[in-house]
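All protein chains but one are shown in place.
After this line comes subunit A, so read on.
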Amino acid sequence: MIEITSMSKTFNAGTTNENKALDDVSLTIRENEFITVIGGNGAGKSTLINCISGMYKIDTGTIQIEKEDVTPLPVHKRAKYIGMVFQDPLKGTVPSMTIRENLIIAYIKNQFHGLQLALNKKKDDMFREKLQLLGLGLEDKLNYKVGLLSGGQRQALSLLMSTIHIPKLLLLDEHTSALDPFTSEKVLKITNDIVTQNRIPTIMITHNMEHALQYGNRTIMMNRGKIIMGISDEEKKKTSVNDLIQKFSMQTEENAISDRMVL
C-alpha cells in the first residue's frame, strides 16, 4: 500500500511566477489498484508522478510505500520500490545500447553494481521469454541497438524494464501519448496485461478520457494541483466519456468563476 499525505509542491515560490503545482494532495493506492489520472494541462498530473518518483523534492507532506517513509530518499533509492515509464520514448531506454544491455540494466536493479560481469548468456532465455510476451518480435533482436526500434517498441521495452522486477508502485506518465493511435492501443493493452497479471499498484496519467475509463479500476481527476474527483470501479462502468467531459468542465468552470470573484 502506498500512502501519500498532504503533499504540496510550489514552483518558483516567492516570485511573480509562483505556481502551486500540487496543493495538499493526499492519495492512497491499495494493492491491486490501477489508477488512471486525468486533468487539463497544468493540472499537476506530471508533477504528482515526478514528486512520487523523487524527481522533484516536495515542500510538505510524506510518501510512504508499504509503511516505509521514502520522502527523504533520492530518485535512485526510491527506484527500489518504483518502476517508471516516461512520456518520451527516448527517455526510458539507452539508444546506443542493445536490447540485451538495456534489459541487463533493469535486471541488476537494486543489486550491487560492482565489478562482476554484467552480461551473461544464461539470462538470454529469460529475456527472450519476457520479450515474447510483448508480442512485438523483439525476442529475436537481443543484439539490436534500441535506437533502431520504433517509439512503440521502445515504450513496450521500457515497460518491460520497469517491471522485470515487480515494483511496489508503477508510474506511467502519459507513456502512450507520443505514439500513433494504433500503437498506443497496443502498448496500453500490454500495460494492462502486465499490471493486472502481476497485480502491480499503478498510477497512469492519460489525456485520453476513453482510456481513463477503459483501463484501471479507479479514475481520479486533477485540477490546479488538487484531486477534485474520484471515480470508483463500479462508477467507471456506468460513466461515459461525455459524462466525464461534462463533470470536468463543470469543475473547472466553478474554479474559474470563484477565481474571478476573488480577483
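Quick notes on this structure:
The criterion applied here is as follows: contacts are C-beta pairs under 8 Å (C-beta built on N, C-alpha and C of every residue); 3 or more make two chains touch, one makes a residue touch a chain; residues count from 1.
What we mean here is this: contacts and distances are computed from a predicted model.
Per its UniProt entry, the chain excluded from the display bears the name "Putative ABC transport system permease protein", taken from "NADH-quinone oxidoreductase subunit A", "TonB-dependent receptor", "Putative ABC transport system permease protein" or "Nitrite reductase small subunit NirD".
Among A:72, A:95, A:135 or A:230, only A:95 touches the chain left out of the display. Checked against the full complex, the candidates A:80, A:207 or A:247 give a single residue touching the omitted chain, namely A:80. Among A:1, A:108, A:133 or A:178, only A:108 touches the chain that is left out of the view.
The chain not displayed touches subunit A at residues 53, 74-77, 79-80, 82-84, 86, 90-97, 101, 104-106, 108-119, 145, 147, 161-162.
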